[in-house]
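A single protein chain has been omitted; all remaining protein chains appear in their positions.
Moving on to subunit A:
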Amino acid sequence: MLKESKRAVNSIRSLVEEEDEEDDVEKVSWSGEPVGSISWSVKETESSIRSTGEVRDQSFPKIHTAPSLPKNSSGYSLSSLFKGKAKTGSFQSFSESFGDPSIRNYAPELRKPKSEYKDYVSDWTPEETVKRMQQGKVYSLEKFRSLQDKLLLLDEAVNAHDGNVITAVLIYLKKSLSKEILFRELITREIALRHYIHYLKEIGEQKLLVELFKSMDRTEDMALMQYRDHLNVRDENKKRDFLKNCLSFPFSPDDATHVQDHYTLLERQIIIEANDKQVESSGQADIFKKYPRKASILNMPIITTLYYSCFYHYGESDGTFSSPANIRKTFRISDKQFLLTCLGARAKLKAWFDVDALFTTKNWLGYTKKRSPIGFHRIVDILQKNNAPVQVLQDYVNLVEDVEQKISLAQKYKCHDVIINTYRDLKDRQQLIVYRGKVERGSSEYRKIEEILSNSQLRWKN
């Protein structure tokens, strides 16, 4: 097993990249398809093909549509010409490629004596440099000194699609260019820019990032970026001050309102927290004795704060910061939202009278009526989840308008009266008889059904 996997490891050596740098083959590619062939080179190629038993051409075509520097499809080894051995692939004589302008860059190098060769090793083109970086080989960026060279290198890295290399080049540019120049050049290079922003985020160079956004007029990004920092502030008073400071940032109008809310909320939570902590520990208020607070209210969302206020500060006058009405007004909480939260809190306390009052409206004649901005089937659901007794539940089940829904809810929560009355009102004798079979014989429900069924005044529809 080990043997087999070793063999496989060897076959994918290029992945592992363990070749000795000294021995490594410099791959230099140049443009142009081979126009002819020098016999030995062809033989080399053929024999290498034969030795591996490869007949079919398995190379895949490039599909890249974005423009990139012209590339040949395979690497030709220059150093192997000197060393007289080829490690990979085939090679081809450079003389064939005359007429190709790029050859001139390399031709003089070939004529140099070997002793001088080392001096030229770092003379890699941007493309070669990027390639070497991708392969994890030795490279050098120092020779890219002119702005033009630096940008060529950056563009080549972007063309190679390798984020790791793009960032590496950007780190070099960050060190070797003034930020104004770098920012200016990045404006037109979206991909490189995003890498740069991500890199700065990761290494935590907040200040530079803010400057970058500023120079690009991305003010909203800048504001959010600075706002984000409040997450790192632990102390609530410092956090409040930090948020206050945020108010002046150039957020979008909507976000500015939200940040203002954030500041106001924390400011109030600090006041409420200090007060309630004191009240709770002094044992003055029953509500805290009966329901000790499980956690502090600091940094909780607005709705949680409203719930807290409906739980502990119900009935306080509008003027106090901790009153539900004040919170509702300050944070522009919708009727629906207010009702839901309030209902949850009062039901939790089993304050059914308060629950009742939430829905009760009086018309001009003094009659009361129950109204709700949300369907009563929802109200029933919430009450049930808060373990409301059947007597309370059935009042609300009765208010559900849709008859089918009403009956199904009533059956779910065993509100016998509602079901019986509904069937009676529907004059549905059959259903009533069916239902009689479902309730306990001799129970009050059973008797009630019997009574109705024996009522001769009713005109049944069936």
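Some points to look at:
Keep in mind that, in the parts below, contacts are C-beta pairs under 8 Å (C-beta built on N, C-alpha and C of every residue); 3 or more make two chains touch, one makes a residue touch a chain; residues count from 1.
Here is the rule we go by: contacts and distances are computed from a predicted model.
One chain of the assembly is not displayed; among "LsmAD domain-containing protein", "AP-2 complex subunit alpha", "serine C-palmitoyltransferase" or "Vacuolar protein sorting-associated protein 33B", its UniProt protein name is "Vacuolar protein sorting-associated protein 33B".
For the chain missing from the display, the contacting residue among A:142, A:202 or A:235 is A:202, taking the whole complex into account. Of A:334, A:387, A:430 or A:455, it is A:334 that touches the chain left out of the display. Residue in contact with the omitted chain (choice from A:177, A:270, A:287 or A:303): A:303.
Contact with the chain that does not appear here is found for just one residue of A:144, A:213, A:227 or A:359, A:227.
Where subunit A meets the omitted chain, the residues involved are 1-2, 4-6, 8-9, 11-17, 27, 52-67, 73-75, 88-89, 133-136, 161-168, 171, 190-191, 194-195, 197-199, 201-203, 224, 227-228, 230-232, 254-255, 258-259, 261-262, 265, 299-304, 331, 333-334, 336-337, 340-341, 344, 374, 378, 382.
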